[in-house]
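One chain of protein is taken out of this complex; the other chains stay put.
Showing subunit A:
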Amino acid sequence: MGLLTEGSPLSWEETKNLSDHVRTHGITQFINLYKRLRDRQGDILKWGDEVEYIVVKFDHESKTAKVSLRAQEILTELNQKELANPKGVKSLWRPEYGAYMIEGTPGQPYGGLLAHFNIVEANMRYRREEVSQLLQPGEAILSLTSFPRLGCPNFTDPPTKPTPDKGATRSLFFPDEAIFPGHPRFKTLSRNIRERRGEKVAINLPIYKDINTAIPVDDSHLYSKAALPDHVYMDAMGFGMGCCCLQLTFQACNIQEARTLYDQLTPLCPIMLALTAASPLHRGFITDADCRWNVISCSVDCRTEEERGLKPLEENKFVINKSRYDSIDSYLSEHGEKYNDVPLVYDQAVYDKLKANDIDHLLAQHIAHLFIRDSVSLFSEKVEQDDEHDTDHFENIQSTNWQTMRFKPPPPNSTIGWRVEFRPCEAQITDFENAAIVCFVVLLTRVILSYQLNFIIPISKVDENMQSAQKRGACLNGKFWFRKDITTTVSPPEANECCKKGFVSCCDVYEPMTINQIINGKEGEFPGLIPLINSYLSGMDVDADTHCTIQQYLKFIQQRASGEILTTASWLRKFVTTHSDYKQDSKVTELINYDLLNTIYRIQKSEVSCPELLGHSVTSKTKESIPAALFKDVCP
């Protein structure tokens, strides 16, 4: 997301009345941009990461840790540097949903040299340091996916009170003051989603049942019929969109490659979600889930009862099986077409219009499917647009379909090409971990393209995997549908045993695998993603420092996958359940929360080591810039 333009948000009634206007013009805008840019070729690899952070306020006297609602103040200072020197800054900062959150990205995208992998972590460190200089005594920034006591009494600094019967959110737990106040988009989204749905959002995460856990877990069910007694109930967009994620965007050389990467990375989304699992703690409780995904999905679920299939359709057009925040519903490349086994909901007229404008079936149904949603945030200044050149209405719908992957057309009037965004990963505690995850995923895209690998399985199986990925301990114990034979090139028949057994292609087999088998391989059966990356690297010109760094990242990921070290989620659980203040009652008390966040802060600062989380080798050779000898090479 770029710097947000300010404006005057329309009410939900006004927005609703303009739904068809936004959709019609959005589709026209997409058709126009597609005509302009479909043949764009030859873009080089550029990519970047996005890390979200929480600003935490410690009180070491009373031993409490709260979210600090100062993101806007901090951002104003950070953005001033960017405005003064837009091309020269080493980092870019953007608001996020929470008034306690900020999002940081590198100032310039990384490029197609392997040496770029060696500057990722240094840039992440720089960003953290840059923000740290603007913090007040007691404040810290943490890249922690979920703040453990979000929505508990007095979880903010300064203190605020929820307002269940007025305001944008109307939550029992989450006050409007905890929503980023610097731009109207965030409160507007919260209000419109609630109003569109016809009631507050409802999130129920199963409680982790310990020996003294009380059921019902609290008295939420007395105030809300949506609350399930043996679940942690949450009722605000902030519980989901107030979580931190780790995202990646890469530029493809053309639209075809973007489609390939979109499809090939789709089956990897649940795998990466399980591997990066980091959010078992919500609203002061230990839950039985390890990841944030379903929380965010429910937190922005704007579907009405009719759309959720609870009532017959009268007002609405479609029954829709997923929230607008969920895993993708269809593949985009030819390879993927036959694996689109879930019927796609879309407006036939929109699809026909796209087809009539020479957009192929796969892309047309993808766009038409995105456009079953209403706009949930519209500004009066943006209603009337020039469909030849603007793309705001298209982006309005596109950017509020928050899916595991995002297929991104080039922005108008820019040098940027077709891009793909990878969105499932949870934020890790340290820069080392986040850099490792980011480099791993980008390396994987290079391996996919170099060896022309195929990871595609039926989209229904990816959906199943998304649910498996979030279960407690999934990284270690879960099984995931994964493709057995990931090679595609047709070898001479006699050299390819698999494909010659008959008419039905036996190469299409997928089977349940563990994360360890997928990442590290299974002797004689599956090569493993890390061995493939290493094989790829042996054919690349990699400088010694970069290769040393990458080796440490890959080793760390191998250990997470094999269970030699804990996932962030398992480590958080272990910390809480072995804390002296823990009463086996699934509760994260103020004191446990304080000690936990303080420990996280010290681990991140390398003041304490934590080999059970990070392994033994966590000092990479990361550096600020790329050596001159490597630049002499070829890339701009």
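To be clear about the criterion, a residue touches a chain if its C-beta (ideal position, glycine included) is under 8 Å from a C-beta of that chain, and two chains touch if they have at least 3 such contacts; residues count from 1.
Basically, contacts and distances are computed from a predicted model.
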| item | value |
| --- | --- |
| Record-based protein name (UniProt) of the chain missing from this complex, from "DOG1 domain-containing protein", "Eukaryotic translation initiation factor 3 subunit F", "GCS light chain" or "KIN28-cyclin-dependent ser/thr protein kinase" | "GCS light chain" |
| Contact with the hidden chain (one of A:228, A:383, A:449 or A:591) | A:449 |
| Per the touch definition above, residue among A:129, A:315 or A:541 touching the missing chain | A:541 |
| Among A:114, A:237 or A:328, the residue in touch with the chain that has been omitted | A:114 |
| Touch list for subunit A against the chain that is not drawn | 42, 44-45, 111-114, 253, 446, 449-453, 485, 487, 489, 491-492, 494-496, 498, 521, 527-528, 531-532, 534-536, 538-545, 547-548, 551, 621, 627-630, 632-636 |
